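Missing here is one protein chain; the remaining ones are kept as they sit in the complex.
Labels A and B are assigned to the chains in the order they are written; within every chain, residues are numbered from 1.
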Amino acid sequence: MATPAADLRPKYKKALIGGDELAKAFTFLFAALILVVTVLLVLELWRTSSPAKEKFGFGFLTSQLWNPVTDEYGALPFIYGTVLTSFLALLIAVPLGVGAAIYLSELALPRVSNALTFLVELLAAVPSVIFGLLAIFTLVPAMRDYVQPALQKIFSFQPLAPFFDGPTFGVGYLTAGIILAVMTFPFIISVSREALMAVPREQREAALALGATKWESTWQIVLPYAKLGILGSVFLGLARALGETMAVTMVIGNSEAIHQSIISPGYTIAAVIANNFAEASGKMFTSALVELGLVLFALTMLINGFAQLMIVLTTKKGAAKS
Amino acid sequence: MPEPTKPQTAPVKMRAKNVNFYYGSFQALYDINLDFATNKVTAMIGPSGCGKSTFLRNLNRINETLRDTRLEGEITLDDENILDQDVTAVRRRIGMVFQRPNPFPKSIFENIIYGPKINGMLKGKNAAEIVETSLRRAALWEETKDKLNESAYALSGGQQQRLCIARALAVNPEVLLLDEPCSALDPIATSKIEDLLITLKHQCTIVIVTHNMQQAARVADTTGFFLLGKLIEHDKTEVIFKNPSRKETEDYITGRFG
Partner (left out) sequence: MAIKMTPRNRRRLIVNNIMLSATAICAVITVSSLFLILMYLLKNGGQSVDLNFFTQLPKSPGELGGGMANAIVGSATVVALASVIGLPIGFLAGVYLAEFSPKGFGFLVRYTADLLNGVPSIVIGIFAWGLIVHNMHHFSALAGGFALSLMLIPITARGTEQFLLEVPRTMREGALALGAPMWVTIATVIVPAARKGIMTSMILGVARISGETAPLLFTALGNQYWATSLNEPTASLPVMIFTHATAPYEDWHRQAWAAGLVLLGLVFVANILARTIVSRGASLPK
């Protein structure tokens, strides 16, 4: 029954064998392309921003001057606005997101949990410009007519009053922060939920068996166990908030200065690029905007790096994934 | 070096000479010397982790697909070293059936025809004929002839395993390696496969790894006992089970450990 192999292997078989090397080399090209493109991206940002880097040096990061007429550019108001709006977003999104994640992983029935998680994922898929559209026509009027006046009334005492000072435009840091929060918490929820679900059952059971209430076991045992993963989700959300463009651009108020009041109009890095880049005339203006892009790139890469690290650390420690 | 006995029952089909094998820096096999007789069933037994599966997986060089592995020594098929030959040709001649049934996510027909197709064996032959012959050889034809185009996943576990045997047979292997082929199956499915092996040995040389000693006793002509990466003893099956020459073998057979 056995047939000698040699006569069963016509020439075409030989081509198949070289095929492995060929396939490896061929697909390698495309994998390497990812590296090449990313390196090119950094080089391009670096190159195009060099006039601004040469002219302003490190002063670019600390100057508050932004004047396209005299070609004087400083990034501080935009860095400030970016960091402030993201901070406000996290202030809202972290408690809400972690709370919702706890509900989804610890309390909800699996079927409910999966359905809600699906909705959260859909929320994450809503394009940024649609958040902006809604914010302009619903959130901004509400902020202007109700929320901002109310905040001014509540915080009319020192030392908090200056943070809620000024005319109520509706747009501004706080409005951008709120819309960023809504865009951030899908990320916080889904990553935190996974981190919580990776906590071994025995941990919960051990706490409950000692007489802990459900909340005590969650707060004192489960959350600390998953804290790196949750922290990772927060950083992931932060990276998204920092780089977010459209929704913020539509509600930030476009003011190129630093304001102490969080209800004041402001600007973020992404928004100033979005509004000015296409019409930027003059080499130095373009170059300064690209340098802003470089700053934003560096900022998000740093935060993303942290997030990845946290998530890797927890999944290494944690048990099987859901 | 202890030379395990080589029961001379038939001409040698395959031979392992001084095989050492490493996972990274961990040595899993030590100086294995073992002959496989033509058209006989050779069983390899031993406690789990003893290296019997690792050794089997070297016989068709499938271990090469794992990262960080290294093989030393010589493995011959018809007195030619398979380590020097084209690996896909080697695997075509030495078929393999795995612990758990692993049909492809395709129809029954496509599963069988897969091997002949990629090995260029379909020219001038009738695909349907190959499928029928192979399924018949694996005693699966009667159960499947009316649903050849259905998904292989619709079959029961035992049927899937026989399908995998049929799939291996479709390329006319000279040697068939089986890695605990019944470990995931129920007793009835197991006995069907054991019957099958006894009839199949007239067509090819069979090497089977099993943790089930009754299975070895029932189907194997010769049996080798592995322990801690070493081949302790290899002899006619009845000798191994009734009158082993090494103490370790006797301990294992009589259930004193493992």
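We adopt the following convention: contacts are C-beta pairs under 8 Å (C-beta built on N, C-alpha and C of every residue); 3 or more make two chains touch, one makes a residue touch a chain.
Since this is a predicted model, take the numbers as computed values, not measurements.
Engineer: In the whole complex, not just what's shown, which of A:Ile79, A:Ile102 or A:Ala288 touches the removed chain?
Structural biologist: Touching the chain that is not displayed is residue A:Ile102.
Engineer: Which of A:Gly74, A:Gly177 or A:Gly243 sits in contact with the chain that's absent?
Structural biologist: Considering all chains, including the one not shown, the answer is A:Gly243.
Engineer: For the full complex, which residue in B:Ala152, B:Ala189 or B:Ala220 touches the chain that was left out?
Structural biologist: B:Ala152
Engineer: Just one of B:Val12, B:Leu83, B:Ile118 or B:Val239 touches the chain that is missing; which is it?
Structural biologist: Of the listed residues, the one touching the omitted chain is B:Ile118.
Engineer: Touching the absent chain in the whole complex: find that residue among B:Ala16, B:Met96 or B:Ala220.
Structural biologist: B:Met96
Engineer: Residue by residue, what part of subunit A touches the chain that was omitted?
Structural biologist: Interface with the chain not displayed, on the subunit A side: 16-17, 19-20, 22-24, 26-35, 37-38, 40-41, 44-45, 47-48, 95-100, 102-104, 106-108, 116, 118-123, 125-134, 136-138, 182, 185-186, 189, 213-216, 219, 239, 242-246, 249-250, 270, 273-274, 277-278, 289-290, 293, 296-297, 300-301, 304, 308.
Engineer: For subunit B, which residues lie in contact with the unshown chain of the complex?
Structural biologist: Interface with the chain not displayed, on the subunit B side: 60, 62, 65, 67, 88-93, 95-96, 98-100, 102-106, 114-115, 118-119, 151-153, 164, 167-168, 171.
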